[in-house]
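Of the protein chains in this complex, all but one are displayed in their positions.
And now, subunit A:
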Amino acid sequence: MTPPVEELTGVTAIDPGIDDLIANSARNRQNPPSKDQTMIINMGPQHPSTHGVLRLVIEVDGETIVGLAPDIGYLHTGIEKTCEAKFYQQVVPMTDRIDYLCPMTNNLAYCLAVEKLLGLEIPERAQYLRVLFNELTRIQSHLVWLGTHAMDIGALTVFLYCFREREDLLRIFEAVAGQRMMTSYVRVGGLSLEPPRDIYDKIRTFLKNFPAHVEEYEGLLQTNPIWMNRLKGVGYLSAADAIALGVTGPPLRASGVDFDVRRDMPYSGYEKFQFNVPVSDVGDVWARYIVRMQEFRESVKICLQALDGLPEGHIVADAPKIILPNREQMKTQMESLIHHFKIVTEGFGVPAGEATSSVEAPHGMMNYYVVSDGTAKPYRVHMRNPGFATLQALETMCKGRLLADVVAVIGSIDIVLGEIDR
């Protein structure tokens, strides 16, 4: 039987842990055979719908989920520890690898924290370009979400359409940064390169065609009764539970909490852009789907404003001891050569202190906490990644539902195990 949702308040919803789950289940099994008997099912870590290496230990009563405990850490590579042994500028390429679906957002969050420590002013042109590529990254990440989410549920076609558009975006990223996925494009103090001149037309062409593509996806999915039945009413999360369990981003907004870091605590010049924040108070998988589909359209709006308002100027701050000079300067000016040599061999010192940056990543709120002791290497870098917290809400969303709904719920919270395990 499905327990009423009101019973699942935040405090009782603490993830029980695998051992407790198994112990409780063993206790149940000692009872004389009855309808109370439950079974433990292991899902993952090698499971196509867990989007990486997530292991779930699920206690089921028939097909109904009684308990669920996530087991993570299979992708733990100790990035935070490695960061402590690198110069500030060498950390940027590692941030790409944390959440490999939104590399530019990770770059930006890290650079904002270091720039806060340094007190650097970023030129407006660089800010606009950061916003532009962040929103393109959001579209790219949501495309992967939509494709894999639909594929998990059995709508295989959408995946191919989504990856067709994603390919266009990856080509744009490649033209701009030289890399399709691990872009490292945003650097401390600005951007790594001036984008090629013809790229703006390509982005405009993409943005012009993209709303029609969103309608195409909606046409494939929203009129499909199987899709609607698998999504509607599944994985309910109340606003109170979402806040208690640390949920951020589209799942939080789908539960009715109207909070978006871009609008409410703007960074990188987001206060200059006009956009809506899609909110739904339904709180199920369907609401999360609707919120993200609307975010596609809002991101297109922001990108167009960034292209229209893109100011002329420099793409890096005026700080020769922190930012590498361009090749031309380096080969003609003695001072630039010295700066280049110093930055590459010794790094740059950052005033002691601590700073937190917060950005709205495609999956939710992403914070970087950087502590400096005054040397050229960060004393501590910590990432608060949205997926890590959202995973705690998985049990609340799945409890009392059917086993097959777990796949739909995992798809709807859009987890990336790279960011969870770090």
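The rule we apply is simple: a contact is a pair of C-beta atoms (placed from the backbone, for glycine too) under 8 Å apart; a residue touches a chain by one contact, two chains touch by 3 or more; residues count from 1.
Going forward, contacts and distances are computed from a predicted model.
You can't see one chain of this complex, but its UniProt record names it "NADH-quinone oxidoreductase subunit C", from the set "ABC transporter permease", "NADH-quinone oxidoreductase subunit C", "Quaternary amine transport ATP-binding protein" or "Circularly permuted type 2 ATP-grasp protein".
Within the set A:R125, A:R166 or A:R384, the residue that contacts the chain not displayed is A:R384.
When the missing chain is restored to the complex, the residue among A:D61, A:E80 or A:E194 that touches it is A:E80.
The chain not shown here is touched by just one of A:H47, A:K116 or A:K342, and that residue is A:K116. Touching the chain that is not shown, out of A:P93, A:G233 or A:G353: A:G353 (per the contact rule at the top). Residue positions on subunit A in contact with the hidden chain: 10-11, 13-17, 19-20, 72-73, 76, 78, 80-82, 84-85, 116-120, 243-246, 257, 259, 264-265, 319, 351, 353-356, 358, 365, 367, 369, 371, 379-380, 382, 384, 388-389, 391-392, 421-422, in rising order.
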